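And then chain A:
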Amino acid sequence: MKARIVTANRLSDGAVVYLDAAGDWVDSIVEAGVAEDGETAEALLAVATTAEQALRVVGPYLTDVAVEDGRPRPLGTREIIRAAGPTVAGAAIREGDERDDAKEASAA
Partner candidate 1 sequence: MYRYDEYDSTLVAERARQFRGQVARRLSGELTEEQFRPLRLMNGLYLQLHAYMLRIAIPYGTLSSRQLRKLAEIARRYDKGYGHFTTRQNLQFNWPRLADVPAILDELATVQMHAIQTSGNCIRNVTADQFAGAAADEVEDPRVYSEIIRQWSTLHPEFSFLPRKFKIAVTGAESDRAAVQVHDIGLRLRRNGDGEVGFEVLVGGGLGRTPVIGKTIREFLPKPHLLSYLEAILRTYNMLGRRDNLFKARIKILVNATGVDKFRDLVEEEWSHIRDGALTLPEAEIARIRAHFAPPPYEELTGDPPEHAAARRRDPDFALWARTNVVAHKRPGYAIATISLKPTGGVPGDVTAEQMEAVAALADRYSFGEIRVTHEQNLVLAHVRQADLHALWQALRQQGLATGNAGLISDIICCPGLDYCNLANARSIPVAQRISQRFADLERQHDIGALKIKISGCINACGHHHVGHIGILGVDKHGEEFYQVTLGGSADDSAAIGKIVGPAFSAGDIVAAVETIVETYLAQRRAGETFNATLARVGLAPFKEKLYAAD
Partner candidate 2 sequence: MPLIKDDRFAKDGWIALDDDDALPAGAPVIVTLERWRAERARLVGRNAPLGLRLRSDQAPAEIAGDLPHFALIALEFPKFTDGRAYSYARLLRERYGFAGELRAVGAVLRDQYGFMRRCGFDAFEVTTELDLDAWRAALGEVSVAYQPAADRRPWIAALRHGRPAQRVARPTVPVHARRHDEDEEDLPSRRVTADTLCEAYAAGAEEPVAALWAY
């Protein structure tokens, strides 16, 4: 079977997150913990699906990955887009800097 990782959306902002080997949630797919067999995959998912985790993430699930140089790569258009963000540049995909600036300004 293919290698698999666990991914979900972060509760606080809906961002795509991945479960790493230590059981923490990370932003980048390359840091995700990879399960090579079914048992490990189920164990990984179980870590992600506790009531405590429900306060951090929404809807964790297993997804297939390709592994290159020991690092997981997303498979399928959907997971590629989840990992990379929208593929369209358009009316501003600014990486949140405007929002953070505005928040800083209002906090000052």
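On the choice of candidates, all candidates are chains of the complex that A comes from, given by their letters.
The criterion applied here is as follows: contacts are C-beta pairs under 8 Å (C-beta built on N, C-alpha and C of every residue); 3 or more make two chains touch, one makes a residue touch a chain; residues count from 1.
Note that this is a predicted model, so its numbers are computed, not measured.
When the candidates 1 or 2 are screened for touch with chain A in this complex, the one that qualifies is 1. Within the complex formed with candidate 1, the chain A residues making contact are 9, 11-16, 51, 54-55, 58-59, 75-78, 81-82, 85-88, 90-96, 98-99, 102-103, 106.
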